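Below you will find the structure I want to go over with you.
Every protein chain of the complex appears in place save one, which is left out.
As written, the chain order gives the labels A, B and C, with residue 1 at the start of each chain.
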Amino acid sequence: MPETTYREAVRDCLAAAMRQDPDVFLMGEDIAEMGGSMGVTHGLLEEFGKERVRNTPISEAAIAGAGVGAAIQGMRPVVEIMYQDFITLSMEQIVLQAAKHRYMSGGQVSVPLTVRTQGGAGWSPGAQHAEQLEAWLCHVPGLKVVYPSTPEDASGLLWSSIYDDNTVVFFEHRTLYPIKANVPEALSPIELGKARVHREGSDVTIVAIGRLVHVALQVAEQATEEGISVEVLDPRTLLPLDEDAIINSVMKTNRCVVTHEAVTRMGFGAEIAALVQEKAFDYLDAPIERVGSKFTPIPFAPVMEQYVIPHEEDVMAAVKRTVARI
Amino acid sequence: MPETTYREAVRDCLAAAMRQDPDVFLMGEDIAEMGGSMGVTHGLLEEFGKERVRNTPISEAAIAGAGVGAAIQGMRPVVEIMYQDFITLSMEQIVLQAAKHRYMSGGQVSVPLTVRTQGGAGWSPGAQHAEQLEAWLCHVPGLKVVYPSTPEDASGLLWSSIYDDNTVVFFEHRTLYPIKANVPEALSPIELGKARVHREGSDVTIVAIGRLVHVALQVAEQATEEGISVEVLDPRTLLPLDEDAIINSVMKTNRCVVTHEAVTRMGFGAEIAALVQEKAFDYLDAPIERVGSKFTPIPFAPVMEQYVIPHEEDVMAAVKRTVARI
Amino acid sequence: MSRGVTKLEQPTRLSRETLVSFLEEMLLIRRFEEKVEERFRAGDLSGFLHVALGQEAVAVGVCRTLESDDVIASTHRAHHHCLAKGMTPNALMAELYGKLEGCSRGYGGSMHLYDLATGNLGANAVVGGGLPGIVGAALSFQLRGEPRIAVAFFGDGATNTGAFHESLNLAQLWSVPAVFVCENNHYAESTPSHQHMPITDLSRRAEAFGMHCVVVDGQDIEAVYLAATEATAHARAGNGPVFLVANTYRLTGHYVGDPQVYRPKGELRELRETQDPIPRLRELLGVDEESWSALEADVKATVEASVEFAKSGTDPRPEDALLNVYA
Partner (left out) sequence: MSRGVTKLEQPTRLSRETLVSFLEEMLLIRRFEEKVEERFRAGDLSGFLHVALGQEAVAVGVCRTLESDDVIASTHRAHHHCLAKGMTPNALMAELYGKLEGCSRGYGGSMHLYDLATGNLGANAVVGGGLPGIVGAALSFQLRGEPRIAVAFFGDGATNTGAFHESLNLAQLWSVPAVFVCENNHYAESTPSHQHMPITDLSRRAEAFGMHCVVVDGQDIEAVYLAATEATAHARAGNGPVFLVANTYRLTGHYVGDPQVYRPKGELRELRETQDPIPRLRELLGVDEESWSALEADVKATVEASVEFAKSGTDPRPEDALLNVYA
């Protein structure tokens, strides 16, 4: 299994799908000659040509919507929204159109569209290029929401997203693009809706997504030294959610910390906490802790930005507060 | 104190603000001659003229954004988005512009804009005219979010929203417009960020918003007959949230049900549950129950629509499950 | 109205047979819509209904130029497009009654009418919301080399939306086989055009994209049909999209129940007298009282049958609401 970056994993999956299937094509700003603003689609124009790797105007509503229309005709378009902040401009097409056509038509229509987008802080982009908006999309019946944290998950989940007959919003984290892992050469699809336990443990479960999975793994490592056994679980698919995996884990560890880069208020962690306290109430030895960004827009100056977003020490502190209970 | 409908309460507050203050003006689709699609702005054109009661084109992004621009110049615009479903078209202007200008400018700019919108199911409008999207907005630092459930709250909170120096998204529920209550003739502002306890009780706290406040009050009434004492609390301002009022109530009752019309997954109730289990962990005698719409878009056929949205029996069942614990 | 004589002072460019079939279809739509108004007032129908009295010629004139595998997307005001594109009155009425036999199985309602079998991709309750999808549909026809076209219907008010601009821009840029039919009825809800658009000649909208534009009197079905024939042929031949403006009039309220306080006094009466496409075509064809009565009777029977069909349809079970959320 060759070492592959998260960026390459996404690209290789797109290429594999396009090679086997003429219905798959890409639309997005600067994805052709430039290979995408994050370099993810690098080289695809050369292999697949400009009909299938389509540079678009800056029209986030129309390109999402063109994806919807093509998907209804049986294509499997993959649309890239350059920064997830700009998904604010596609919300009508994603939420009122893509997510609802099947239902409103009484099951006649399906919309096998994949919307890839990326974002996240940590490199001083300022407040309009650093949103983490996965929570919004999880509130929308009819959508699926995927957020891989590793190269192998990116590959296997993107494949399943493209071949899912529903619209999937697929989140990538900007700072994860360079990370490397072994990814099977032959694409191995990963079923949507299945969580991944990255590391087993017995004292506390950290439910983490995106960049924070890696933070959680480091915290788990450190925690061992202090005699705390941490289980790290990444839902990977946020909607539908693998409730069983999460609940089972917390029933075993009796404690839960949930962490993501978005602000905690109304963030994805709120859903995890609400769910876990409901389904594992009698098993909980401590309140479920949420760790996310402080409640501000993302500031520019690196010193403030780093202060706002969550780090190992924040997650570790939450783990310790949790374990200190009883 | 005269009996006033929720609809009139909103209108009278708008009129009062416009009478005393030339900086207040209105923009929205069909708000002038027609008095708004819900009749809320009825009569305002006649009193204030078309410069201040501005019919707009169907341009949800531009009208929200024109509100942002005018607010920065010191006006206090009130923009109406006819159905909150269409706020999906204004999300960029509300979330990336209105909510962030103050922060991104290091405190130079303020954006005293009010965005009024309404929605909700129960009258068979179908899936694109029935969203409840308050949860999304609560995830956005820099915004305030208000959702009154009674005429007097609508009046007092709208006043405070208009005079708040931040952008406030103000949710109204379509089925509440005709409800009546005594509203003081002289406008009495209600501070943003303060919850209202509608009814005291000792066995369980129902945290409810919008239409569900009235459902909760009826449940409370019924529950008395079965010997269950229910406290009903309406946060009214969803962001910032009156955490103390909620936590204190649950510390007293030791049980909590949270209810709204939106789907529960990633809905406002998730935040309440996450918060309460964290801050009142040792006081909870039962899991916090969430009651909201079933996880579907809103169907058209009345029989299906009624099945999907929450009713008294759903809230009552949750109350009973909660009380049955211990 | 002239009786019993075929007046041909104004020569028709289409065969009498074709025009008579247009008249039939338009009358069916008219009576269907009136029935909807009646049933709403009677309390049979719930939700939010918009009928298209006065705009029948646009729907019929355009849809009659389409092949059955061409697709359309419509708006909140959709019944006329649906019927013209081939949806049965039964399936439509049943949907308005919220029945499983409805075109959308009762999940959609008046603003969400789908019929994949007749190429109907759905009414859309978001103004402008259906346009991007039409670009995507047309793009897929282009990519697959299929000789199909995609048609979006929308109103004058919709031309103020960002979605309109982005969609036409993209369509022209990629030269997809789409036709954008603007049904300019001079109002967006209560707002007259001069209050919501800075221009009066809608063809100027197409200038921004260099898009081919055709403007037509939407109350003249023959003119609509001929203009649409040109437009659809242009798109189908791969010459790029077309902006087709049909100037028309809404001879009723915005929604069923609209008191229309915003209308200048007398406007509606005058429009009904001068701008009704149905008497206009009847007159052109010189349809006599007898043929007219026969026609009316046919149409009436169809409409009544649709109400019967709808009323005796199956209510969904409440828990059916849980189906069809995901594929």
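Keep this in mind: contacts are C-beta pairs under 8 Å (C-beta built on N, C-alpha and C of every residue); 3 or more make two chains touch, one makes a residue touch a chain.
Bear in mind that the values here come from a model prediction, so they are computed numbers and not experimental data.
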**Q.** Which displayed chains the hidden chain touches across the whole complex
**A.** A, B, C
Q: With the full complex in mind, choose from A:175, A:222, A:248 or A:296 the residue touching the hidden chain.
A: A:296
Q: May I ask which residue of B:28, B:119, B:142 or B:235 touches the chain that does not appear here?
A: B:142
**Q.** Touching the absent chain when the full complex is considered, from B:96, B:121, B:219 or B:270
**A.** B:96
(Q) By the contact criterion defined above, which parts of chain C meet the unshown chain? Give residue numbers in ascending order. (A) 160-166, 169, 172-173, 195-199, 204-205, 207-211
Q: For chain A, enumerate the residues touching the unshown chain of the complex.
A: 29-30, 32-34, 37, 55-62, 85-86, 89, 123-129, 294-297, 299-308
(Q) Across the whole complex, list the residues on chain B that are touched by the chain not included here. (A) 25, 51-52, 54, 56-57, 59, 61-75, 77, 92-93, 96-97, 101-112, 141-142, 144, 164-166
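Quick note on the criterion: only the chains that are shown with their structure count from here on.
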Q: Would you mind pulling out the distance in Å between where the CA atoms of chain B average out and where those of chain C do?
A: 37
**Q.** Centroid distance [mean C-alpha coordinates] between chain B and chain A, Å
**A.** 30
Q. Any idea how many Å lie between the Cα centroids of chain A and chain C?
A. 41
Q. Of all residues in chain C, which are in touch with two or more distinct other chains?
A. 104, 106-108, 112, 124, 126, 129, 162, 325
Q. Out of chain A, which residues touch more than one other chain, so two or more?
A. 92, 96, 103-104, 141-142
